[in-house]
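Of the protein chains in this complex, one is absent; all others appear in place.
Just so it is clear, A and B label the chains in written order, and each chain counts residues from 1 on its own.
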Amino acid sequence: MIVKKGEYSVVGKSVPLIDACEKVTGTIKYAGDIRVPGMLTGKILRSPYAHAKIVEIDTSKAEALPGVYAVITHKNIPNKEWLGAWFNRQGKVLDETVRYVGDEVAAVAAEDKEIAEMAIGLIEVEYEKLPEVFDIEEAMKHGAPEVRAGGNAIQRTALSWGDAEKGFEESDFVIEKRCTMGFAHHSPLDRNACIVSWDGDHLTLITGTQEMFKLRNQLSVYFDVPKNYVNVVQKPLGGSFGLWWDMNYHFIAALLARKAGRTVRMELTREEVFAGTKRRERPVTYIKLGFAKNGKLISSRWTHIFDNGAYGFKPDPFQSASDIYRITNGDYEAIGVNTNLSTAGCARGVGDLTLNYAMEQTIDLAAEKLNIDPVEFRKQNHFREGDILWSSQEVFWCKVFFQDKPRPVVKLAQEALDECLEKGAELIQWKKKWKGWGKPVAIEGAKRRGIGVAIATHICGLSMLGPTGAIVIVNTDGTATLTLGPGLMGQGANTTQCQIVAEVLGIPYEDVQFAEPDTLHTPECPSTVGSVTAYMVSPATKAASEDAKNKILKVAASLLDAKSEELDIKEGKIFAKANSEKGLMTVSECLCRPLYDIQCTSVIVGSASMGFPFEKSAKMTMVAFAEVEVDTETGIVKVVDYVQVHDSGRLMNPTICYNQAGGLYMGAGFALGERLIFDEDGKLLNANFMDYKVFGISDMPMPKIAFVEKDEPGGVFGVKGIGEGASCVATPAIASAVYNALGVQIDPPITPDKVLSALGEKL
Amino acid sequence: MDYFKVNNIEEALSLLDAYGERGIVIGGGTLFVPHRTELYSEVEAVIDLERTQLDYINFDGNKLKIGATTKLASILTSEVICKGPFEVIAETVREITPPEVRNMATVAGDICISAEVDLPTTLIALGTEVVTRSTVGSRILPLEEFYLGYLQNALKVDEIVTELQVPYPGLRTGAAFLKFKRISTDLPLLNAAAKVTLGDNDKCIDVKIVLGVGTNTPIRVKSAEELLLSTRCDKELIAKAANSAGDIEYISDLRASAGLRKVWGKVGVKRVLWKALERAQYKEVS
Partner (left out) sequence: MKKRITLSVNGREYSVDVDTTWTLVEVLRDKIGLTGTKHGCGVGACGSCTVNIDGQAINSCLMLAVKAEGKSITTIEGIADGNGLHPIQQAFADNHGMACGYCTPGMIMASKALLDKKLEASEEEIKEALVGHICRCGTYPNIIKSVISAERILKGSSVLK
């Protein structure tokens, strides 16, 4: 149902960010901006080798240096592993074996940065090099150096429906393709930091994170203290895109702080952020697609191999792409492989960028084989409302966590791909530019123009990401505070959730504040991943707001000698529903009046805690069209026109959503040049912005961003998510456009040398 | 590390004499500062030339004289450079981004670095000379002889660059610059510049073609120049000249392979030549 505009007073409006003032004045405090008197500086010693055993480690000189308060190695810390959220890291804090160049070997806490760096230089380590493996397919082979105990490729997912083999036999055509992509990094601008202190057994850790509760839980287990002794204070993040979760350096800092008996601050350098945290997993996908003459997709087999790097242990990239097309039979297999490169894990879009890329390339080939317009082919074959999502993540996670339960049946609630494709096609002038398969848009001397299209989908959270507790406190001046735990990394959750509070309570948006989350005071919230907040956290916010509103109205009813069902609140005024023009009292007036029975004023606390039924899952859909110009003499590819259209239900705050679509720059950069470069010893060579080239303001023409707004049936106010999906479509759309320009498919990053090689140049 | 913001060049020179190899001269410091740990950890004295009043741009009808500490940003607001025969210098500086760096970096700094920089390529094509001073005197040398290798220039330990002199290009002279980069704001991966002067019947009476960054040092593509000198250029000749740039030794690094740079070298020479000819008012004869 296309949304009706103007239905709500706050929802659907592009109200300013709730922290806009702090952001434009520079007063907002990210974790790296916090300074605590007397804090020590923590620094990490990192391995120069990709795989080695620490034979000897001597920290005596470092410990003896004046100004050094603590030094830790694998020898003097608990010999325990901790488990990072969503299989992103499993390992000890410091280990006898190092598994990638940059792996943590030891750490110091000292009076200042200079002393800490000097102390690091005084630690003597003798390494015994071990055989290394960097390539995922090599790492899978029998006899490959063992990065992960038990095997590098033991993390797997397998899901099937129908009979894929039979389906291929019944197909008129079968296409097989191998796709891969380069290495990429989230590279947020914020280097973050953590500040840790112990008060007896009470631990306080201040940091920017998307995984406040998971971090709290793991710290509690690792240090063997109750959960309510651990307070993770969550600061806003200057971008995260899946990077800043629960990190090993949190544990290192906590160990240092405990040993030193002082507050320790640890901030990673830009090089450490690139080389020593986490990166996007690199995929190799083998796709086999069987289809009929009439364009129907009959059978598919994906083997999606992706790397977990040194410490990741994901069994699946996490994706919804395998359901985006209606394919009667399917075998989906994902294999996470450990290698001696930095840990790899979730990054914006996850498998809906990586696996989806491979799928979109194959779909292009199928459409070309049948000589069907790629837009039409996608329209013909994409999933639709009511379709069973055979490989939806709920199915996968139930297999992991609820083995005794039947396989869940998840159906697609709603999508808007046809509308998005039509709108996008119009904006890029598809009919005018698409000349047919193998025919570029234009050829002018050495320049060739091509056009391409791609679709993608993504979850709007998953039920198993966690339940939500929400608290809405209404003060006697009529203002409200929302206590809620989502990570704040620019997706505007604080703003949009406060819009819900304002809408439901009936008070002005300006009167709602968002309390800084911390694990001591904030009820649990799902991991802020997979675009969960808008769709799956909102119900709790709404319920808590309704609870608060009911309580206010109960007070009002007693003061007005009325029934609370007869009353309502709008613009901060309480009125009788029967006579909405006449405000009877303001919320503040109501709450300032002492009640006879209790001889004082009321305190209004609305609360709710709930999970989200998995059958009501939702998917977002998005479409991108890209036009590129390839200079066939230099191999340089430029985007010359770009359109991205999103179906994210009703837009809670249209301008926030518009900005979220800016994830397209990440996808586009990844298509055309963003890449991590490792040398033959596994060392990252471009751990800085000089050589990890992120798209800037002039690297693309202004994109045309549009939305198709349909109320999502299961969503509060019809809202669903957008954030992660925004980076998923640019990469395949640009790759498709290059294919149209050149007649050769090139895997990202589509760099000049690859283009020239594709054109037959011997470099 | 000690720091001196000197008031005149003589102070700078005497400090340099005192510190020798352990002293370093900066204009803006945009190379030194971010790399002070890896490249310059033995530096004991930073001698800042900011106050030496060497920021000027003067044209005396014969030579364009640019003082050493002239900010790159000043090039872009100089009428004498932006409008007229020296325009290509402004075009080159405009490719040095971002503006924040142009506001700090100095012309001499860009000349002296001998690394991934843009100005030297253009200035060599224009026949620029470098004026240096030491406590014992002054000398002037062609910019094209200034580069000895990566991060190595021909300055003696006690010498400072004080001025660049660019000769007036003359009539019927055109020049062009081209930068190969990954995204809008980037170091050059390779750059190319050309200057041509045409005489009667559009014959080349002077031609300088330079490739920089992707080669060990900025290099005159003499093989190409020889093909064009004293002849009337045409498509075939220019293609041949450009192709000869394939014989140069290019470097491979994490930014680009030698193979890719070789392709770019040839394309770059071709494109800057055509542009330079166009600006020299070359008329193509069918």
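Basically, a residue touches a chain if its C-beta (ideal position, glycine included) is under 8 Å from a C-beta of that chain, and two chains touch if they have at least 3 such contacts.
Just so we're clear, the structure is a prediction, and the values are computed from it rather than from any experiment.
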Exercise for the section: Would you mind listing the shown chains in contact with the chain that isn't displayed? Expected result: A, B
Handout entry: Contacting the left-out chain in the complete assembly, out of B:Glu100, B:Glu145, B:Asp234 or B:Asp247
Key = B:Glu100
Handout entry: Among B:Asp2, B:Glu145 or B:Glu284, the residue in touch with the chain that has been omitted
Key = B:Asp2
Problem - Residue among B:Gly29, B:Pro120 or B:Gly265 touching the omitted chain - result: B:Gly29
Practice task
Pick out which of A:Leu189, A:Val400, A:Ile443 or A:Leu595 touches the chain that's been left out of the picture.
Solution key: A:Leu189
Practice task
Would you write out the residues of chain A that touch the absent chain, in ascending order?
Solution key: 14, 16-17, 19-30, 32-33, 35, 114, 187-191, 236-239, 241, 269-270, 489-492, 655-656, 658-666, 688-690, 694-698, 702-703, 705, 726
Problem - Touch residues of chain B, complete complex, unshown partner - result: 1-3, 5, 28-30, 33-34, 36, 46, 48, 50, 73, 97-101, 103-104, 184-185
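The rule we apply is simple: only the chains that are shown with their structure count from here on.
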Completion exercise
Between the Cα centroids of chain A and chain B the separation in whole angstrom comes to 45
Exercise for the section: Spell out the part of chain A that touches chain B in their complex, as residue ranges. Expected result: 633-636, 669, 673, 677, 685-686, 690-691, 693-699, 752-753, 756, 761-763
Problem - In the complex, chain B residues that touch chain A - result: 180, 182-187, 254-257, 259-260, 262-264, 267
